[in-house]
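The structure follows.
Every protein chain of the complex appears in place save one, which is left out.
Letters A, B and C name the chains as they come in the text, with residue numbers starting at 1 for each one.
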Amino acid sequence: MEIKCFGIAKEITASSSLKIDGAIPGDVKSLKEWLKLKYPAFNNINNCLIAVNQEYAEDTVALYPTDEIAIIPPVSGG
Amino acid sequence: MEIKCFGIAKEITASSSLKIDGAIPGDVKSLKEWLKLKYPAFNNINNCLIAVNQEYAEDTVALYPTDEIAIIPPVSGG
Amino acid sequence: MKSNKTDIQILSTPLSLDDCYNFILDESCGGLCLFVGTVRNHNKGKTVTHLDFEAYEGMALKELAKIAATAINEYGVKHIAIHHRQGAVGLTEKAVIIAVSSVHRKAAFEACEFAIAALKERVPIWKKEFLLDGSHWVNARP
Partner (left out) sequence: MKSNKTDIQILSTPLSLDDCYNFILDESCGGLCLFVGTVRNHNKGKTVTHLDFEAYEGMALKELAKIAATAINEYGVKHIAIHHRQGAVGLTEKAVIIAVSSVHRKAAFEACEFAIAALKERVPIWKKEFLLDGSHWVNARP
């Protein structure tokens, strides 16, 4: 499973793309928890959303290894 | 006294500038009445306003021979 | 009629979006709103071939200056450009441009919309509409 990182998420993980091998989080909620455990700095910033296959995903959305997954920090375009 | 005519007022009076010699209307209301008497076609169009010295003028505004006076048909710019 | 904050013109030549944009651009402003009124090929179900604008130029510039002053003093925009065309104007050509800049976007949208509405309501400019079967002064008849 690969997770794209943007903006401050890229700074926190020090990577534009995380790779999780082995046991992967089964849904969006698990992924968020996994990220906060692995990178506690996520607790100090505004809430990040998760996009699955380029769509915003609720906590209950299931994750599969082939999904395109991304961490979406608060957006600030425009 | 000279009266500028624009748009449909220019068509009705067949002139871009009317000249009134001798007894001139004393205020805006009298001018409006004078125009409708002299050019009855003004009765068939939407209400025209009068500008005195490039400002919209109420019926009670007095007129002097040296004023810049204009007939302002309903505007339609933009 | 140009000042540091306002650029008001009635022109017999094609209007330039870039001229208006460059006038309102400001390092302290993040929101720019531009309205362009163009000549449409139809009105009230009839085919329009072109328009002809007549302006009472001196008074129109004064009324436009009042609108610009309101945009600056009441809506809080930094710069405003209003360019209006006169004479014959063909389809898709620009009849009017209103461009404003402000620190934030809300004031820019509000002032721009106010300015075009006020222009249509009180600025002494008249539009003759040319249709396939004749022409008439817009708004003149009941």
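By our rule, contacts are C-beta pairs under 8 Å (C-beta built on N, C-alpha and C of every residue); 3 or more make two chains touch, one makes a residue touch a chain.
Only a predicted model underlies this, so the values are computations on that prediction, with no experimental measurement involved.
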| item | value |
| --- | --- |
| Visible contact partners (per top-of-document touch definition) of the missing chain | A, C |
| Residue among C:Val39, C:Met59, C:Ile125 or C:Ala140 that touches the chain left out of view | C:Val39 |
| Positions on chain C where the hidden chain makes contact | 17-18, 21, 25-42, 91-92, 103, 105, 108-109, 112-113, 116 |
| Chain A residues that touch the omitted chain in the full complex | 4, 6-8, 10-11, 44-46, 51, 54-56, 68, 70, 72-78 |
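Criterion: only the chains that are shown with their structure count from here on.
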| item | value |
| --- | --- |
| Chain A-chain C separation of Cα centroids, rounded to whole Å | 48 |
| Chain centre separation in whole Å, for chain B relative to chain A (CA means) | 72 |
| Numbers and ranges of chain A residues touching at least 2 other chains | none |
